[in-house]
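Input: one structure, supplied below.
Just one protein chain is left out here, and the rest sit where they should.
As written, the chains take the letters A and B, and residue 1 is the first residue of each chain.
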Amino acid sequence: MRNHLVLRVIAKLLIPFILVFALYVQFHGDYGPGGGFQAGVIFAVAFILYALIYGLENARRVMPPTWLRAGTALGVLIYAGTGIATMFLGGKFLDYSRLAHDASHGQHYGIIAVEFGVGLTVASVMVTIFFVFAGRQRLTDEDPDEENGA
Amino acid sequence: MLAHLPVLQVILPLIAAPVCILLRRATLVWLFATVVCVLTFAISVVLLVQVMGGEPIRYELGNWVAPWGIVYVVDSVSALILVIVSGIAAVAMPFALRSAASEIEPDRLYLFYTMYLLCLAGLLGIAITGDAFNLFVFLEISSLSSYTLISLGRNRKALHAAFQYLVMGTIGATLYLIGIGLLYALTGTLNMADLAVRLAPLLDSRITLAAFGFIVVGLGLKLAMFPLHLWLPNAYTHSPSVVSVFLAGTATKVSLYALLRILYDVFGVRFDFEQQPMSALFAIVAVAGLVICSLVAMYQQNVKRILAFSSVAQIGYMLLGVAFATAAGLQASLLHIFNHALLKSGLFLAVGCLVLRTGSSQLANLSGIAREMPWTMAAFVVCGLSLIGVPATAGFISKWYLVSAAIEKGWWPFAALIVATSLLAVIYIWRVIEVAYFRPASDRPAGSPPATEAPLSMLVPTWIIAAANIWFGLDASAPAAITARAAKALMGAGG
Partner (left out) sequence: MTDLIIGLYNYWIVIILMMVGFYIVMSRQNLVKSLIGLNIFQTSVFILYITLGKVTGGTAPILEKGIKLYSNPLPHVLILTAIVVGVSTTALGLALVVRIKEAYGTIEENEINRMDNES
C-alpha cells in the first residue's frame, strides 16, 4: 500500500491524533470511561496502521521488538510494583490509599500508576501480536491477494 | 511481611514471570525461576502451618472489605492445594534444567519458564481466591499458559493437542462464566461466602439450577471428568516432559478443587446431594471413567499415554469419594488428590528421564532399559506400586480411606470396584515394567542410541518424589490430619 498517496497522507495525519486520543483515554480513565485496556489498544492501533501503510520493516524500525518485549514485562511490573509499594507503606496489596497523605489522592495516584502499567502491557502485546502474525513467513502461494491485500 | 503471605503466594510467581522475559539468558532464567518456585513452596508451607494452628486466614486486596473487594481465603483445604501445587512446581524445576533444554528450542527456553511461572501463579490463584469471578480469571491465566506449554512439545502432534485443549478448555471456562453470570444476576454478589448466604433462600429458583448445571459442566471439562476428558490424553502425551509432570500433578486437581469449593461453599451440601442427584451423577461418571479409561490405558503403546489415561481413571477415585457425600468420603478424595499428585508426577518424572536418554516414550523403545537406567526404573516401580495401591505406599492410604468410606456408607459394590480397578492398574503398570526389565535391549528398533543413567539433576527430583510416596505411605498422619480437617470444614460450611 506504499504507493497510495491518499492513504499515506491520511495515515500521517491520523496517527498523531490516534496517539493523543489514546493518551486521553489513558489518563482520563480515573474520572470517566476509559483506562489502560482501551487506551493500550488504541495506542497499538496507531502502530498497526503505520505498519499496514508503510510496511512491516519500517514499523519494526519505529518500534523494535526488543522494546515491545520490555514494554510487555515492564507494564506488569509497574502494576505489581504499585501493589508492592503500598505493602511497604504499611497497607495491603494494592491499597492505594496509602500512596498519599489523603486517602482519595492516594486512590488517584494508585489507579493512574496501575492503569499506566496496564496500558503499556496491552499496547505492547497488541503490537507484538500483529508483528508476529504479519512477519510470519508465508509457506504457501495459495494467497493471491497477498501483494495488494494486507 | 507475615501478614502479606497470602497475596505474596500468588504475586511472587506472577511478578517473576515478566522478569524472566527481561533476563532472557536461559540458565539465568532457570536459576531465577527455581528460586521463585522454592520461595513459593516455602510460603505455602508456612501458610499451611499457620492455618493448621488456628483460624482460616483472610486477606482483602486493596483493603476493600469482603463482599465488595476480592478476598483471598486460606483455609485447610486451599492450604493443602497450595502446598501440592507449589511443591510439585518446585521439585520439577531442577528437573527442567536438562529435560527442557533437550526438548525445547534454546531461544524459546526463557518463554517456557515465563509460561511455567504464569501457570503456577494461575493455579495458586484458583486455590486461594474467595471470589467466584477472580477464580475464572486465574483459571484462564493457568489455562492459556498451559496451552502454550503443551504446544512447545517437539512433535507436531503437540500443536494439535494444544489446539484441541484450547477449544475444549475455553468452552469449559465460558460455561463457568455463564454460570457465575447467572448467579450474579440472582444475588448481585461474586464473593463466595456472600453468595452462599444470599443463595440460601433462592435454591429452588430455576436460575440457580441453570447456573449449577453450567458450572458443573464447565469445571467438569477443565478437570477431565470422564466423558469430558478427551483433551487430556493427547495434551499429556505430546507436551514436553516437564510440562507433563507439572500439569499431571496439579492442573486437573486444582480444577477439581474449584468444583468442590463451588459445590460445598456456594451451593452447600444439602443442595448438592439432597436436592440434586450429584451423588448418583458423580458415582456413575467416576465408575465409567475408572473402568473405561483403565481398560483403554492397557492397550496404549506409549508410556506417557498410558499414564495420561490412568490420570483420567484416577480422577474417578476422587469423584467417587465426593459421591459418597460423607465427610469420610470427602477426606478420601482430598487425600487422593494429594497422593495422586505425588505418584503421578513421580511417574512422569521417571518417564521424563527415559525420554531424555532414549528420545522416545514408546514402549518399543524401552526394551530392557532397566539394565541401563536402574535408578530411573526403580523410581518408576515405586511410584507405579503407589498408583496400584500396594501397602506402604501413598496410593494405598487413599484407597484404604476410600474403601472404608464406601463401607461406612454401605456402598459395598463400590468397595469391591475400587479393588477391582486397582487390579487393572496392575496390568498397565506391569506392561511397562515387563518391557523395561524382562525384554532384551535388542528388541528396540534398529538405530536406537545406547542409553545411560539419567543425570543427577533429574534423578534427585525423581527420587525425592518416589521417597515421598514411601514416606507418606508409612506415615500418613500429617496428610490425614490436614484432610480430615479440610473435609470437616467443607462439609460444615454449607450445612
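In this text, a residue touches a chain if its C-beta (ideal position, glycine included) is under 8 Å from a C-beta of that chain, and two chains touch if they have at least 3 such contacts.
Fair warning: this is a prediction, and the values are worked out from it, not measured in the lab.
K.L.:
So one chain is hidden, and I want to know which residue out of B:Gln50, B:Thr170, B:Ser360 or B:Ser448 touches that hidden chain in the complete assembly.
P.N.:
Missing-chain contact among the listed residues: B:Thr170.
K.L.:
Just to verify: which one of B:Pro56, B:Gly181 or B:Gly213 makes contact with the chain not shown?
P.N.:
Considering the complete complex, B:Gly181 is the one touching the chain left out.
K.L.:
Which residue among B:Thr148, B:Asn191, B:Ser333 or B:Thr421 touches the omitted chain?
P.N.:
That would be B:Thr148, which touches the missing chain.
K.L.:
Which parts of chain B are in contact with the chain that was left out?
P.N.:
Answer for chain B: residues 133, 136-137, 140, 144, 147-148, 151, 156-157, 159-160, 162-163, 166-167, 170-171, 173-174, 177-178, 181, 184-185, 190 touch the chain left out.
K.L.:
In the complete complex, the non-displayed chain touches which residues of chain A?
P.N.:
Residues 32-33, 37, 122, 129, 132-133, 136, 139-140 of chain A touch the chain that is not shown.
To be clear about the criterion, only the chains that are shown with their structure count from here on.
K.L.:
Distance-wise, how many Å sit between the C-alpha centres of chain A and chain B, to the nearest whole number?
P.N.:
Their C-alpha centroids are separated by 36 Å.
K.L.:
Considering only the defined contacts, which chain B positions touch chain A in the complex?
P.N.:
Against chain A, the touching part of chain B is residues 4, 7, 11, 14-15, 17-19, 21-22, 59-63.
K.L.:
Which positions of chain A touch chain B when the two form their complex?
P.N.:
Residues in contact with chain B: 69-70, 72-74, 76-77, 80, 83-84, 87, 91-97.
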